[in-house]
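One chain of protein is taken out of this complex; the other chains stay put.
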Amino acid sequence: MSVDARTPPTDGGHLLEVEGLKVSFRTEDGVVRAVDGVSFAIEPGEVVAIVGESGSGKSVTAMTLMGLTRSPNASFEGRAMFDGRDLVSATDDQLRKVRGAGIAMVFQDPMSSLDPVHRIGKQIVEQIRVHDKSVSKAQALDRAAELMERVGIPRARERLRSYPHEFSGGMRQRVMIAMALSNQPKLLIADEPTTALDVTIQAQILDELRQLRGETGAAIILVTHDLGVVADIADRIVVMYAGRVVEQGTLDEIFYDPQHPYTWGLLGSITRIDRDRSQRLPAIPGLPPSLLRPPEGCHFRPRCPHAFDRCTQVPELKARLADAPDHLDRCWIEPERKRSLRVVGDQIGLASEQAVVS
Amino acid sequence: MSRFVLRRLLSMIAVLLAISILTFLIFTAIPNPALRLAGRFPTPATLAHINHQWGFDRPVYVRYVLIMKLIFTGQIISYSQQVNVVHQIWVYLPVTASLAIGAGIIWLTMGILFGVLSAWRAGRWLDRGLTVLALIGVSMPVFFLGAVMSYYIGFKLGWLPPSDYVPFTQSPWEWFRHLIMPWIALSVLFIGVYSRVLRSTILDTTNDDYVRTARAKGLTERQVMGRHILRNSLIPIVTLFGLDFAAVIGGGAILTETVFNLHGVGQYAAQSVQALDIPPVLVITLFAAFVVVILGAVTDILYAYLDPRIRL
Partner (left out) sequence: MSATGSTPASVIEESLPHEGWPAAGEDVPPGIGPYKLAWRRLRRNKVALAFGGLFVAIVILCLLAPVYAKHVAHTGPNTENVDTALNQFGVPVGPTWHAKYFLGADNTGRDVAVRLLYGGRNSLQVGFEATLITIVLATILGVLAGFYRGPLDGLISRAFEVIWAYPVYLLGIALGVVLAVSGLDLGLFKISGSSLLITALIIGLIYTPYVGKAIRGQVLGLREREFIDAARQQGLGNFRIMYEELLPNVASTIIVFIPLTLANAILTEAGLSYLGAGVRPPNPSWGTMISEGVGLLPAAVHTMLVPGIMLVLCVLGINVFGDGVRDALDPRAKIRIDR
């Protein structure tokens, strides 16, 4: 793991290639199809944001890459190729070598993501030594102190002996990031890293991530429901809804030429300083569908004001714009019509019949 | 940490004081106490002596001090049996200690073992089986289980002696043989409780975020279980054990001792109850409560050592 993360993978292809990933859970009420055919690819050093609301399957997708969703009542289809190996069908032993080394993860709630009874230094050292037993405790502690300094924790050497509850939320998240980077991962997955934090701290953490990407060359998958967070840091965006990818493209493509009504809704509901304050804050009407019995055809159909009869067929995810071969979407509407449909008031949004009470 | 210890010890002393007062009140609340204490055929001299020594002719607080003095200087006497109570307790203590320590080791190890097994194979046959056993164990009164074991294994099958106690110094093997059934009878209830508590705690902990983090770091399941899940889940068990063990030492094994005719502190209390002999019941109650409170404080301090969040 001493290879710089910027080195392209040996098979000359993508760093991570997810193809047709499906994840279902058996529950006492039936089979829940949390992820229903997701495909995307990540290049080394890229920042890709997976955006969607709760229940969209974004977290399940991210955690499945690390095998954290495996259990007797879960079933998987599809592939996720990383470093020449398929993560979905890999054995537990094989996956364990990847976890915390090739791919590392930072979780949502820093308050509860660290073991309360062990010191911070010990927890970072644990991650280092489980992947390389030849590193001595002293060396590992040194590296841990370096990492903590790098993420901006003052008096890092002293704080190695602190317990998690002695840190604030923002500091804990930095510790999590430091820990995740301890084995120079090629891919860092951040699952809603700022959701549980204050807005001011959010900005700091995102800055941190951006800086680290520059320094280490690691690719980042940023899972979030907040498009605002994404705007500053992402290279590409994957929009998920109800278990499927509904649109994906570069940052500019998504923000300036969105092709899916759900994306319009997301963009329209971002709070903006220059918005006319006399209007209600728009929200997408309705609620996400049940994944036990999802709607027929396009999953967004019941909430979409532009739905028509063709929408009862599942739209393929493909590029529909001639000049943007990597901008994919899953919508039957003719691209020319989209340009007018997506303008509400004087900006992009989702048209609605009634104002929605939040 | 030391401030915490100090506060805990002070609190403990306050509770001990309250217990001594409460126990005192309970026992001196009966009418004609001197008569009750004096046993079967009291002479007027005995009655006068009791009245004076126990202070029934003096105000309440003096009485309290007198009686406490009697107890703590080991002078308190049971008139109906004509023995020094504290001395008797001292004689009976090794039996209770043998019972408590042996049972404690068994129920702690088995309880943890079953709890971990149940959680490891949650939802499958092993778990269901262990849960059934645990539920039966919790529903079985210890004196009934003891009586059944004593009768069938001890009397009918003759595999083990059905009752009585043999001191370790007399014959270690016999000491062991006589204690096996009492140990098992006493442990069954606790094994049931501990295995279910541990199972529940482990399953809760397994869903905690930091366990997910540990897995994401690349630890093996065994490492995750040992360093993170168990380390956190065993903490409540430690607390439980401290309290339960203290209760058993203090005479909580009264039922087991009675059924197997082990002359321990608990049986002494039971016999005194039936004979309405007050001094031993008074002293044992006090002693038992003290043991619980002291061991409770020790357990709390141990808990603070194990869980850094508590040391505030």
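Labels A and B are assigned to the chains in the order they are written; within every chain, residues are numbered from 1.
We take it that a residue touches a chain if its C-beta (ideal position, glycine included) is under 8 Å from a C-beta of that chain, and two chains touch if they have at least 3 such contacts.
Being a predicted model, the structure only gives us computed values, none of them experimental.
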- prompt: Which one, A:P116, A:G169 or A:P302, makes contact with the chain that was left out?
  reply: A:P302
Query: Taking the entire complex into account, which one of B:L198, B:A247 or B:I301 touches the absent chain?
result: B:A247
- prompt: Taking the full complex into account, what residues of chain B touch the chain not shown?
  reply: 14-15, 18-19, 22-23, 26-27, 29-31, 36, 122-123, 135-136, 138-144, 147-148, 151, 155-156, 203, 206-207, 211-212, 215, 221, 247-248, 250-252, 254-255, 258-259, 269-270, 273-274, 276, 278, 281-282, 284-285, 288-289, 292-293, 296
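The criterion applied here is as follows: only the chains that are shown with their structure count from here on.
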Field: Contact set on chain A toward chain B in their complex
entry: 66, 68, 92, 96-101, 104-105, 107, 109, 112-118, 126-127, 130-131, 163, 165, 176, 179
- line: Per the touch rule, the chain B residues reaching chain A in their complex are 208-210, 212-221, 223, 227-228, 231-232, 235, 306-309
